[in-house]
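A protein chain is absent from this complex, but the other protein chains hold their places.
Moving on to chain A:
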């Protein structure tokens, strides 16, 4: 940046432009980011400490909304659903993704074509995915009918309208959409593993499964971390998939914090409560992501 200090006087005008222009061009983004994220978070936080209902009010009311939220059975149901859905969604996606990546890494013919097939759901909207699975899981005409037509007449498959099982249908659709992406992450990780380590282990007589479980998979730790963070992020903000698949029902069986937030903040005229639930979602996201991010940053500094 100190390229030509000795420039002629006429030159200094463009020099000045070079100092100002970058800041000027970046300014709108700085403004958008500061307002769109940080001011708005503070604003939501403020709303959560007021008694706002249909319209925002800005008189301080203390913790009333949080007291109401924590006493609200529907909220805890939604949080519990998030735990079940998020836990299973992440676990199954990681397992399937890793399995598929390892299998695809065995010098498979048509690997490119297979990869393309595994990943295309990621290009779809969760609304499309939800619509498709809602139809497949239709209790009268969907999978159940298929099983009956194939001769398994005793089969009932009504998870999507069964309050005890509906949340698992969200897991199925979510995994269908996202596991291919996890596969792509792991495959990229596997391709980055140093070949010489594997060759050395083979010379020592280690079998392929041992090499995978002892050497390769442990070395994929950073991939596990980033995959986990992305999946956790998708889970916490999950909204469209459930809206399209079950609408949060039957009853509140597949209700999630995001749906709770949307309904109280936008359709039920409970702004303050909606803001409080949004803040809790933010804390949930931070609680999941921050420790991982922190430990990763520390490792990077040390390494």
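Everything that follows uses one rule, which is that a contact is a pair of C-beta atoms (placed from the backbone, for glycine too) under 8 Å apart; a residue touches a chain by one contact, two chains touch by 3 or more; residues count from 1.
In this text, contacts and distances are computed from a predicted model.
Participant: Can you tell which of "2-oxoacid:ferredoxin oxidoreductase subunit beta", "L-lactate dehydrogenase complex protein LldF", "ABC transporter permease" or "Methylenetetrahydrofolate reductase" UniProt lists for the chain that's not drawn?
Facilitator: Hidden chain, UniProt protein name: "ABC transporter permease".
Participant: Out of A:12, A:80 or A:116, which residue would touch the omitted chain in the full complex?
Facilitator: Among A:12, A:80 or A:116, only A:116 touches the chain that is not shown.
Participant: Decide which residue listed in A:30, A:67, A:155 or A:197 touches the omitted chain of the complex.
Facilitator: Spelled out, the listed residue whose C-beta touches the missing chain is A:30.
Participant: Please output the residues of chain A touching the missing chain, sorted low to high.
Facilitator: 1, 3-4, 11, 14, 17-18, 21-23, 25-26, 28-30, 32-34, 36-41, 43-44, 47, 56, 96, 99-100, 103-104, 106, 108, 114, 116-136, 138, 141-143, 145-146, 148-149, 176, 180-181, 184-185, 188, 226-227, 229-230, 233, 236-237, 239-240, 243-244, 247, 257-258, 261-262, 265-266, 271, 274-275, 277-279, 281-282, 285-286, 289
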